[in-house]
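Here the complex is missing a single protein chain, while all its other protein chains stay put.
What follows is chain A.
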Amino acid sequence: MIHFVLLISRQGKVRLTKWYSPYTQKERSKVIRELSGMILNRGPKLCNFVEWRGLKAVYKRYASLYFCMCIDQDDNELEVLECIHHFVEILDRYFGSVCELDLIFNFHKAYYILDELLIAGELQESSKKTVARLIAAQDSLVETAKEQASSISNIIAQATK
């Protein structure tokens, strides 16, 4: 299973974290510190796997951003590597050629998308189309609620004029 997902910038700034195994706040910071130290220092032509504390971090760099998923030693590394790419493609489709800034300012969106992709550290949906459809549906739900709210407040505002 995937124990956690990390998005870390080249400068070592955390852009997204998601934990599927119970880590305390302290442990989480330690994990991030250790792993980002290891991964950011790796050269470009090395393999995408780093062994760490009996687990294995599968990572891939996209522009200035490192995507990392940590799995058990005997999990299938390439499968997870393509999970990362699958996630990136969905983000890309959603934001329209996604860049680090998109993820910085819309980190909550990234969380929504990740939740449609993984649950319990396992892949839940391998169709990009389905994920996109579900996210769109969620967005529209939120929009509708907002419109409703604003229309009601409009009404109230007008009534109290």
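In this text, contacts are C-beta pairs under 8 Å (C-beta built on N, C-alpha and C of every residue); 3 or more make two chains touch, one makes a residue touch a chain; residues count from 1.
The rule is short, and it goes like this: contacts and distances are computed from a predicted model.
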item: The complex's invisible chain, by UniProt name, from "AP-2 complex subunit alpha", "High-affinity nitrate transporter", "Response regulatory domain-containing protein" or "phenylalanine--tRNA ligase"; value: "AP-2 complex subunit alpha"
item: Full-complex contact with the absent chain, from A:Ala63, A:Leu141 or A:Ile155; value: A:Leu141
item: Residues from chain A at the interface with the omitted partner, ascending; value: 13-14, 16-20, 22-25, 29, 32, 42-43, 45-51, 53-54, 56, 72-74, 76-79, 81-83, 85-86, 94-96, 104-109, 111-112, 115, 119-120, 122-130, 134, 136, 138-143, 145-146, 149
